[in-house]
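Once you've had a glance at the structure underneath, I'll fire off some questions.
With one protein chain withheld, the remaining protein chains of the complex are depicted in position.
After this line comes chain A, so read on.
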Amino acid sequence: MSEDMLNHKFDYVLRLADNVMVLSQRLSQWCGKGPALEEDMALTNVALDLIGQARLWYSYAAELEGKGRTEDDLAFLRDAHDFHNFLLLEQPNGTYADTLMRQFLFDTWHYQYLQALKQSTDQQIAAIAEKSLKEVTYHLRRSSDLVVRLGDGTELSRKMMQTALEELWPFTGEMFIDDEIDVAMQAAGISPLSSALKVAWDTHLADVMHAATLRLPDANSWMQKGGKQGVHTEHMGYLLAEMQFLQRAYPGAQW
């Protein structure tokens, strides 16, 4: 494998890792504060699933890099511009409606993307995708169900879900923009093009929003981008400061 290709692949696997790591960190901030015990546990279960997936991706990224860094080094000792997650996932938790809507928008993408990754020519990537998909299938079922219940719920819950959808909408475009790395990965048979997922994502989204009686924002409206390339929103630094504090303050601390 050429040097360029190896670097691209390392960056590519980091994207997969950073997505689930950052969302897991956000979800874990709800621990103990959920609206009901049952919801609290359900959401933190999702956070735990995602951190398990992040560990698999980070371990593989570290192996690809081959410079002796570990999964922990990659998670706790990189700065914001080295993280390649979608901007959507670093957005603050907001209300429970915001959190659920963010989850639903990501789960829909995540489910479709992992389905496609199962066909990857890279055995390790295909295996991690297949393992993750079992968890993500439940995540998507759960978040779709809750979006419908709250969208088609009371006047207040509907309004909150609609607001959440509109506020998060500008962060959804990035998931379907191909860059140099996507193109190289697709050419090598490692991943699908990001843009190839758009139709399936739109279809599921339209179905759920229809059932939820929510109005989809204009598909051609202006979209934010940059997370995949390491250009983040102002929230990212604070998120990492909290997540990485211990390893930064006490390097190498273990327990």
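By our rule, contacts are C-beta pairs under 8 Å (C-beta built on N, C-alpha and C of every residue); 3 or more make two chains touch, one makes a residue touch a chain; residues count from 1.
Here is the rule we use: contacts and distances are computed from a predicted model.
Between the names "Crp/Fnr family transcriptional regulator", "Multisubunit sodium/proton antiporter, MrpD subunit", "1,2-phenylacetyl-CoA epoxidase subunit B" or "ABC transporter ATP-binding protein", the one given in UniProt for the chain missing from this structure view is "1,2-phenylacetyl-CoA epoxidase subunit B".
Among the residues A:26, A:142 or A:232, only A:142 touches the chain that is left out of the figure.
The chain not displayed touches chain A at residues 35-39, 41-42, 45, 138, 142, 145, 149.
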